[in-house]
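One protein chain omitted, others in place.
Should a chain be cited, it is by its letter among A and B, assigned in written order, with residues numbered from 1 in that chain.
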Amino acid sequence: MSGQDRISASVAVKEGQAVCAACGHDLGPATKPWKDHAHRREIPLALAGGQAYDTGHEGVLLRHFYCPGCAALLDTETAMAGDPALDDILAARG
Amino acid sequence: MDPMTFSIIRHRLFRIVDEAVITLKHVSGSAITNEGHDLMVSLYRADGTLLMGGVGFLHHLTSAAEACKSIIRRFEGDIHEGDIFLLNDPYTAALHTSDIYLVSPIHHEGRLVAWSACFVHVYDIGAVNPGGFAPQAPDIYTEGFSSPGIRLVAGGEMRQDVLDTILNMVRSPEMVTLDLRSMIACNNVARDRMQSLMTKYGAKEVDGACAELVNQSEDLFRARLRELPDGQWQSRQYLDVNGDTARVNLTMTKKDDRLIFDFSGSDPQSPYSINCTKWASLGGLFAPLFPLLCYDITWNEGVLRPVEMIAPEGSIVNCTRPAPVSVATVGAIQSVNNAACSTIGKMLGASEKYRNQSTAVWHANHFAIFKFGRNQKGGDSIGILTETFAGAGGARSFADGVEIGGEIPNPISRMANVETVEAAFPVRYLFRRRAPDSGGPGEYRGGTGGELALVPHKAPDGGINYVISGKGSRHPMSEGLAGGYPGAPNSYVWVKAPEDGANTPVTAAGGLDAISGTQERVSWGVYPLMGRDALYVRWNGGGGHGDPIVRDPEAVRRDVAAGLVTLQSAGDIYGVALRDGAVDETETMAKRKSIRSARLQQEASE
Partner (left out) sequence: MAGTGETSYLVATDVGGTCTDTVIFGTDGVIHIGKALSTPPDFATGVLNSIVSAADPMGLTLEELLGRTHLFIHGSTVVDNAVLTRDGTPTGLLTTQGFEDTLHVTRGAYGRWSGLTEERIKNPVQTDRAPALAPRDAVVGIPERMDCDGAVVLPLDEAAVEQAVRFLVNEKQVGAIAVSFLWSFLNADHERRVRDIINRVAPGAYVTLSSDIAPNLGEYERTSTAVINAYAGQITNDYLTSLQGLLAEKGYDGATMVMQGYGGLLPAAEAADRAVGMIECGPAAGVIGAKFLGDLMGDPDVIAADMGGTTFKVGVIQDGKLEYAREPMVDRFHYLAPKIEVVSIGAGGGSIISVDPRTKVPHVGPRSAGARPGPICYGQGGEEPTLTDVMLLIGYMDPGQFLNGSITLDREKAERIFKEKIADPLGMTTQEAAIGIYRIASAQITDLIREITVERGLDPRDFVLHSFGGSCGMLAAAFGQELSVRRVVIPYTASVNCAFGLVSADVAHEYSVTQNLPATTSAAQINAIFAPMEERARAQLAAEGIEPDRMRMEWSVDLRYSRQVHEVTTEVAANTPLDDAGAARLVDDFEALYERKYGRGSAYREAGIEMTMFRLTARGLMPRPTLPAEEEGSADASAALIGNREIYVETKGGMAPGDIYDFNRLQPGNSLKGPAVIHTPITTIALPDRMTARMDRWRNIVVEFDAD
């Protein structure tokens, strides 16, 4: 099996651990949700960027997950308050 | 079997599908079939399994297989050469009532050897709203006629009583006749060509090649799955209608050479017609799977075998009768497309070998707007706003998404020219262009969506009306990847002219806010576009890929110069400072540094 060297373009895997692809910061075992080890920020979508995001509705959130080491933005999610984070994990080898 | 003969038969099967598609488009002549490419033609084996899927609306490939199988079950022992069956019941196999399947057995020397099936979105199906999408339908009973299987042609002879009954239930029966005729001609071509293929090479040889073709696809797909990492990826879609929000949750698990799509946790079925049945969900997840994972593998039953779907009964992705489903193709099915595209994109992105095949979500939200009313020549005009076929591409791991570049489930489509629309409908565009900041920011930006504004023009009745099935204007649906932002959501605004008697606007270079009047958001139902009012539509951009603050500042400068990104977003999201149209490198570095430090000042999660 090739490819167990990353979880995504922004999260790599090193010796079974998820790490920030930019700085190598440890994000826990690759077989567990790495987002638990990231900085998480929720912002109302309307304030997330350009005017096009403002749909005139409250309660629509954009979640950011940052690397605690280098502040790289590792992932985003559209969410409503209270919905769980989306977890992407690799299966244990063997 | 002899690899040469196999290669020849394989090539011919592709061409048979092509020729049948040409026939369908020729005979139909309708805009939605010819411009929107809202059609599908495929070949099936004697047992109804998919043999050769053509390039059309891909979520039909598996549903039409189920249509063949259910016809086989229903009519067992009573299927004859020259028969053609019609099926459009969503609870049997179809996606929604207006996408009619015509399914035709193919016999050779008296034996049933294969099937062909095709669909078009018919002009009308007799639902409560014209055009097929029925936002006002409370249940399946008000979504037009639906048949779980009826013999339309018996032994080559049209059953006139059946046809007359169907036509008696629809608006514009002449146009529906043409749609049906085109599908019959299409099936006839597929049948004739299959028969001559079998005459030349022998039915057994051809069937052997078909079996081989299916096995080959299975082997190839399994081999590809084994190359990809094992793991589990999640995505979620929010569909809002009239203030209600429904979730489609997906966990995709890949283990060895198998792929499981689990929609557990998705919300219960909706009172609105955005629901879809289980066959529709299955089709919905295969639509992106074929082009993303099997771009170089023949699309057939072999690709289906390694895939399993779990869809809880009574949920929005496996609704139960009599839930309404007429908006499914641009509702829950499209959300299944998006969710599957997102998890597949994540899985591909986790592979060194296939990273460049991964993509953020494309055009996640169709806006089905059917205009209807008397036009400037006094004739009736009905038609979809074809801009809905012109979605935006998702960003890829190596490049920006294609601006207004289409969609994954329907690889071939195009939108009409402004002049074509203005010639046929009593409307005038104020603008039609790419919408700034609509593409999801990222190291690679999602493709931008578009925006348009229409006003009545020379309308004998003062304007027209339209049916809008515009769900999803609250939540962005084109998810980003690896830190990329989602594309901006759709927006539908009714601009009501001021009372003071000002003229209908002639231009609005400044966009929506330059159109004078009060703005009211609309999204679901039937609305007028009358008098001096305007309708503004902005459609979603594609998802971005990667952290926006590592985007090449020069690319951001180009985007700003081209009007694709606003100056404000360039600074706020991308951390790029521009001065006199050039990148200010020192200030850009400072800006990006300060964005980073602001990020780290946030509380860690949990």
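Operating definition for what follows: contacts are C-beta pairs under 8 Å (C-beta built on N, C-alpha and C of every residue); 3 or more make two chains touch, one makes a residue touch a chain.
Since the structure is predicted, the reported quantities are computational estimates derived from the model, not experimental observations.
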Among the chains present, which touch the one that was left out?
B
The one residue from B:R432, B:K471 or B:R538 touching the chain left out of view is B:R432
Option touching the unshown chain, where B:I140, B:L178, B:M309 or B:V565 are the choices
B:L178
Cross-chain touch to the chain not pictured, restricted to B:T359, B:N540 or B:T588, is B:T359
Of the residues listed, B:R396, B:R445 or B:R532, which one is in contact with the missing chain?
B:R396
Residues from chain B at the interface with the omitted partner, ascending
2-4, 6-8, 10-12, 14-15, 18-19, 22-23, 26-31, 34-35, 55, 174-175, 177-178, 181-182, 185, 189, 216, 219-220, 223, 290-292, 295-296, 356-359, 362, 376, 379, 387, 389-391, 393, 396, 399, 402-408, 411-420, 422-423, 428-434, 450, 457-458, 506-509, 561-563
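One rule holds in what follows: only the chains that are shown with their structure count from here on.
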Could you tell me the distance, in whole angstrom, between the mean C-alpha positions of chain A and chain B?
28
Chain B to chain A touching residues, read off their complex
226-236, 238, 245, 247, 255, 346, 349-355, 358, 397, 435-438, 441, 473-477, 479-486, 488-489, 491, 521, 538, 541, 545-550, 565-566, 568-569, 572-573, 595-597, 599-600, 602-606
In the complex, go through chain A and note every residue touching chain B.
1-11, 35-36, 38-41, 45, 48-53, 55-57, 60, 62, 64-66, 68, 70-80, 83, 85-91
